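Take a look at the structure set out below.
Excluded from the complex is one protein chain; the other protein chains are retained at their positions.
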Amino acid sequence: MTHFLHAHMLSVIVAAPLLAALVVLLLPARDGLAIRITSFMGAFVALIGAVQVLRTYDTELGGLQRAESVPLVPQLGIDLSFAVDGWGVSLLLLTGIIIVTGVLASFTLEEREKEFFALLLTLVSGVFGVFVSQDLFVFFLFYEIAVLPMYLLIGVWGSHGKVQAQGPFAYVWKRFEIGGREYAAMKLTLMLLVGSAAILVAILGIYFAAGGTSFNLAHLGNTTYPKALQLWAFPLLWLGFGSLAGVFPFHTWSPDGHAAAPTAVSMLHAGVLMKLGAFGVIRVGMLLLPEGARYWAPWVGGVAVINVLYGALSAMSQKDLKYIIAYSSVSHMGVVMLGAATLTVDGWNGAIYQMFAHGMMTGLFFALVGLIYGRAHTRIIPNMGGFAKRMPWIAGFFTLAGLSSLGLPGLAGFVAEFLVFMGAWQSAHPWWAVPGILGAWVTAVYVLGAARSIFFGAGPSEHFHDLHDPKKSEWAALWALSACLILFGSYPRLILDFIHIATNEYLPRVAEVAQQLAVVKP
Amino acid sequence: MSAIDLALIATFGPLGTALFLLLLPGLRRAGKAAGVISVGSAIIALGSALQLALRALETPELGRVTVQWLPHAQLGVASAAESAIQVGVHLDGLSVSMLVVVCFVAFCVQVFSLGYMAHEPPADFGRYFMWHSLFLFAMNTLVIAPNLLQLFLGWELVGLVSYLLIGYYWQKPSAARAALKAFWMTKLADMGLVAALIVLFKNTGGFEWTAHPQVAGVAGTVTLLLFLAVMGKSAQFPLHVWLPDAMEGPTPVSALLHAATMVAAGVFLVARAHPLFEQAPSTQLVMAYVGGFTALFAACIAVVQNDIKKVLAYSTCSQLGYMVCALGSGSQVAGFFHLTTHAFFKAMLFLAAGGLIHAVHSNDIRDMGGLFSRMKITAGAFIIGSLALAGVPGFSGFFSKDLILEEVFARGLYLPGIALLLAAFLTAFYMGRVVLIALFGEPSSHAAHAHESGVSMTFPLILLAVPAIGAGYYGATLSGLYGEPVHFHVSPIGMVATAMGLSGLGMAYFMFGAPKGGAALRTAFAPVGRFIALGLVDKAFLNGYRYGLRGLASGIGWFDRYVIDGLINALGYGTLEAGARLRPLQTGKVQDYIYAMAIAMIALGTAAAFLR
Amino acid sequence: MTPTLADLQPLTLDVALLIGAFALLVLDLFLPHGRKRVLGTLTFVLITGVLVASFFVDVSGSAFSEAYRGTAWALAWKRIALVSGALATLGAIDHVDRHFGRRQGEFYLLLLFCLSGMTILPGVRDLIALLVCFELMGIPLAVLAAYAKTDDKAGVHRHATEAGLKLYIVSAVSTAITVFGLSLVYGMSGSTQLAVIAQAPLSPLLSVGMFLTLAGLSFKVGAVPFHMWIPDTYEGAPTPVVAFLSVAPKATGFAALAALLLGAFRANEAPLSSVLLIFVVASILLGNVMALPQTDSKRLLGYSGIAQVGYMLIGLATANRYGMGMLLFYVAGYVVSNMGVFFVLEAVASERTGSDVSDLDGLVRRSPWLGMALLIFLLSLAGIPFAVGFWAKLFIFMAAYQSGHTFLVLLGSLMAIVALFYYLGLARAAFMQPPKNPAPVKLPLPLMAAILICLLSVVGMGLYPSPFLQVAASAADAFFVTR
Amino acid sequence: MGLSAYLMLAAALFSVGLYGVLTRRNAVAVLASIELMANAANINLAAFSRFRAEATGQVFALFSTAITVAEVVVGLSLVILLYRSRGNVLLESASDLKG
Partner (left out) sequence: MLDQVAFAVVALIMLAAAVKVVSSQNLVHTVLWLGVMLAGTSVVFVMLQAPFLAAIQLILYTGGLLTLMLFGIMLTQRDAASLTIPNPSHRRGFGALLGAAAFGMLAGAISKTPSLPNEHGAMPGTQELGRLFFTQNALAFEVLAVLLLAATLGAIVFARKADAGVPSESAGAEIPARRTLPRTNGQHANPGKGA
């Protein structure tokens, strides 16, 4: 048994949440406790597995480890093959942490828990699948699985907002209730799927260019593709995956989506799912199409820089707390894309580490926003003030998350951003670093500004009667995430070493292939 | 116990305390106990610092240990072994003496706080001391840094603690705002430090401050960027505006962070990175002028302040200007020496001022008056501090300021030099003014039942008074720790400076102290005062934020919601609309359907028949 | 030359089906009114039996001097038809029993006759037989579509009649056009045997004949612009009939088109294939866009079906073995998914007449598993992973990409997202709206069985498509070997 | 007497039939028009079989005749059904389902 577990750890990680979801579906709807326990166990097993994988990953050996493979569609060379590299290890851990805390944070959910947890867990196994799958096609499959449950999760359990109609397209408002949860859910789903349509085309291109025999990533990675293909396929992958990573201008699903989504979903979506996008750009786009990556890097980086500043400034202009955090995610994902675009060791390390750090940071943020909303029954910042009097701990945690997001040393966010900036400066376009750094400052302005107007100043007005600090299970989530932020901020090598190994394996290949292609076709 | 261990104790002891207080809310909320623990850790830190100092007197280079913090390898090199991204401990005369200063002042301030904050609710009291311990950790991290990276880590952390402590009274909107302002301004400046780091790293593959062969090319850039950070942290014009607002924090905090240690970190950084700055004469020139101007400018503003803490704050700006100017003149010895002496007497001044405020429950010097008779020790300390600040011979300030002026003029930086001289005059003048009004002026209603404060608040003053007076006499020994030992000698510049100082005091006496005060003079200077009091720089920043940044932000927010998002919605709307518009095609009459078929059939057939 | 009993060997299954049908016909005469429900069960048993037999009986080889040839290809289509027939029967039993009282017998008989036409057609290699089979399939369908409770006051009658009539008129005109086209084809090639026709020299009149035939036949699969009867008929006809109507005739229609276009008309030569491409684009665009504003779920599915046909036509347009195999797979997947949806609609609307989207409101709360099933069927239709529809679309796209139609891949996948919008619209009603009446949906056993079968096959083929893919591929091989 | 003459005749009948299908409003008349079209096809078949001097065409024609008859049988019953539900036999009266 233990041997089996050891041999198939990755499958276990992917399957555990799914199994839990099935069990939850079979449980009676009124037995809320059992449902919660089951889902927690599912998530927790996955987390343990992730930690185990991290612990047993052989850093001397490096490369892909714990490989498993089962043919799925042999006629087309589609295998259900799993393995982890240094990146996968760290992102598995992230996902584990986020889902466990997410489940904890949504223990207080009231309506239709059964379906909620089932969908949530399904989504998570999709995410795990993406991070471990070594078959481009299966990668895509899990990607879709991870994206889709979002529709119901937001549409059913989401919260409503309203946006008054104005601007050049005001006439559109008569058809959609912008800000409504169903609108948000639909917009999110459709935009992300448009992305995957683009991805699909690119994938087919790659597959057939590589001989149309196998989707295995290693096989595809060792093929050298004609320059033409690389040049048209890469942007498809970039924008396709990018739409999930919130790449400007395909980011607009994210504010509405995150604002409308229930706590755990926002945590998971901003914390992990947006990473899938960036991960896809690097893992598929850049590793398979180095020449394309090299050719398009200026665009990727340029847009990423726009993301950073644009997201930060948009966040600054928001009144709704959730929108602020959502836009901040857009901005921070810009940092990830920037790191990717640098095509340097530090940049890539930074990018992956930023995924990790931002995942936990934004997870913490959304957990807190959920708590605040649950207590204050409003998300409009100007209505708040002086909350720290009644919820000092929440204020503390919020400040901590904010500090991490503005890149305060000692917290995870700093390491990532710093690495990315270093990479940017070493890259072919050093000036990317400047707006990046400025973005960090703007973040400081709006995050701490928000913290001030929510928590500080004259005490909370009368009609906020049930403000109070976290309750039982909520504590666990907050503490866990904050502890992670500090731990990985002060001792980054816990994760960064793994990331570094993978980067060092992949990046040279990209550089070489790009080089030789460049000399072959001047 | 090795030097490294001592340094680590001095650094992580306080951190331990802070975490201890953080994780044991019960203990923290107990208040007093928390304070005691924190002071205890401060004592330990101070002890190990002094121990280090004694060792340093024999051999300044006490050693260096580094560990890898982040893996880094150039492309293609598989192993993360040869890494340049390190943290650790670096102990030499400079760091040790800074360590001593920090720990000593911190200790005094914490002791003082025990009394000063006694009336706070226990929970807040505990929080206060938690932050203090955290500060000690952060500051020491900065001080013992082996490279600019770790220095930056500490740098940011002290900034954080400053934010937390300024915002100690977070329920006061003004305090919350001040904390935010301080953080934003310094953070903005710190971006320069980050940039400097990445530039440095690209060229030297490390964050060392030692003169690296490849640094030559970028020395100018790097140092300028570093200096940007210094301007923020050490409140140099025009980034000084946060410091006066920082006085919203409790007075001991102002004494520790915003007078003695944290704001001096900038000076420490430059002294630390001296090898780099030496390679960038242009930067040094900029520093000299900025420092000189700041010294004069801040002194001018200090003259018209009635809030005793504001006066001290501006004087801090001005004194930091001195140090920066000194560093700009290329003598980190003079600058750093002034840092040490200033730390002592300015801390003492603040604490004393705190005592006075505590007594009259007001910051306004006009509410004080005649306090000298009521609280001798505090007032005495205040007077000593003022004299030291005014550079009256015999007090520590005299020696260091003198040294600076010599160096500056020796470098032929006459303009800054003259600015410093004028600043010296003004310094003496406004300190005299404060002393005369607050301590000897006619008592106000508040001051009526003021009384000497308790031992916990007087003892630190006495403790600080010793170096405030005596530090100057050991100039040689002290400066020996971190550079060429300087031996005091009477110099013409020194004479002029002294003269300026004394005349300043005299003028102050003539205007405020003399029985029949020079009302005429006061009225004569009034418009100048009013102009200065406008605080134009501050307003400029405020408007820049409000209308520049916020305006841009709301513009972009609108654009995103109504244009970018609008476009995407319009796309969806268009599709739905198309569907709705097409519906009438389906008339429901079967013959119309056959029309469609017939047309298609004929079209196909025609194509087949004729397109060949 | 004269046919012997041996000639029936490749047609064993179909003959069995017909014999069974006649047996039922006789039985129907003797059954008292109250007991006619059993006919449905028997029909189901009969079809299932034939289906099972198809795995054991050897029906390969040619008969009636090359007028018919049993191949793996033909067998595959046979099975698809049989499966849809069996499912339709299962799903109809209850409805028929409740609404059609004493006319059940005819219902099942017509279904069986129609079905036999479908099973024979794929193997037919002679124009005349092809035409007759096509009609045998078509005529009963019109009757079935018009089947309704004639004495009800709720307008079912009106709608069913209209549905049947429209289908009938369109199909009659198409037949006329087809026959005219075939007459030209025969005339210019001198034979009615596909193989011979394929050798005939191309002349304007011949190609006009081909195009007229194409125009005549493609109304059955409902490709734009021959689609317009579909939404009306789907909306008006009784749901179980629509479930059958929406899959089986399309499948057989594709078999016929494949036989004619590739077997006789050399579609792989322009301009036929380019014409098909026009059909593809038009169907995908129009079907999806027109489905958006629909509020009647059956009508909506009608339009979406038009779009689906567009995707299937891609397979035909590629005109290579890969594409044809994928077409086969796509149709198979479409059969189960689409019938599943209609059965769920039947279950929900069983008491009422219309099929407004709002009938689905709160379904998942009334009976969760039914809601889940609906969701899965819809996702499968939309082409979402781990439902068969995903693989179907994917394979079709691969075929398209391989034969150089990259833009079709892009268009197809983008329009698939538009489709997702309205499919999710149905899911939205089921998942996000409060139920009108909270009572759980009461699900007659046969219907439940039908839904369950659909669900299992959708998920099964979705999780492990490879064996089915294998079958489809080899069938396509057989088609190209023996054409 | 050439083949093309017969074909032309058939074509003409076919077109006239098409016109009828499109324009007549009475369902029965539409059926009649459809007959015209089908009949045209038969003429084609017969003509071709004559000018190829082999009988398949005629066989085809017979089959198509039979099919047409069968169709009309069903068609008429549907028309009756239409009459029952609408009270008339105008095709356009069956246009409840649209859009």
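Quick notes on this structure:
In order of appearance the chains are A, B, C and D, and numbering begins at 1 in each one.
Throughout what follows, a contact is a pair of C-beta atoms (placed from the backbone, for glycine too) under 8 Å apart; a residue touches a chain by one contact, two chains touch by 3 or more.
Computed from a predicted structure; not experimentally measured.
Considering the whole complex, the hidden chain is in touch with B, C, D. If you put the hidden chain back, the residue from C:Ala146, C:Val185, C:Leu420 or C:Ala476 that touches it is C:Ala146.
Residues of subunit B that touch the chain left out of the display are 595, 598-599, 601-602, 605-606, 608-610. Residues 1-9, 11-20, 22-26, 28-29, 31-33, 35-36, 39, 42-43, 46-56, 58-59, 61-63, 65-67, 69-74, 76-81, 83-89, 93 of subunit D touch the missing chain (whole complex, contact as defined above).
Interface with the hidden chain, as seen from subunit C, comprises residues 1-3, 7, 11, 18, 63-65, 67-68, 101-103, 106, 109-110, 113-114, 116-117, 120, 124, 126, 128-129, 131-133, 135-136, 139-140, 142-143, 146-147, 150-153, 155, 157-158, 187-188, 190, 203-206, 208.
Basically, only the chains that are shown with their structure count from here on.
Among the pairs A-B and A-C, the greater number of C-beta contacts is found at A-B.
Averaging Cα coordinates per chain places subunit A and subunit C 43 Å apart.
Computed centre separation for the pair subunit B/subunit D is 97 angstrom, with centres defined by C-alpha atoms. For the pair subunit B and subunit C, the distance between mean C-alpha positions equals 78 Å.
Multi-chain contact residues of subunit A (touching two or more other chains) are listed as 190. Across the assembly, subunit C contributes residues 165-166, 169, 173, 177, 231-232 that each touch 2 or more other chains. Within the complex, the subunit C residues that touch subunit A are 364, 368, 372, 379, 384-386, 390-391, 394, 397-398, 401-402, 406, 409-410, 413-414, 416-417, 420-421, 424, 427-428, 431-432, 464-466, 469-470, 473. Taken together, the subunit D residues at the contact with subunit B in this complex read 18, 21-23, 30, 91-92, 94-99. The residues of subunit B lying in touch with subunit C in their complex are 575-576, 578-580, 582-583, 586, 588, 590-594, 596-597, 599-601, 604-605, 607-612.
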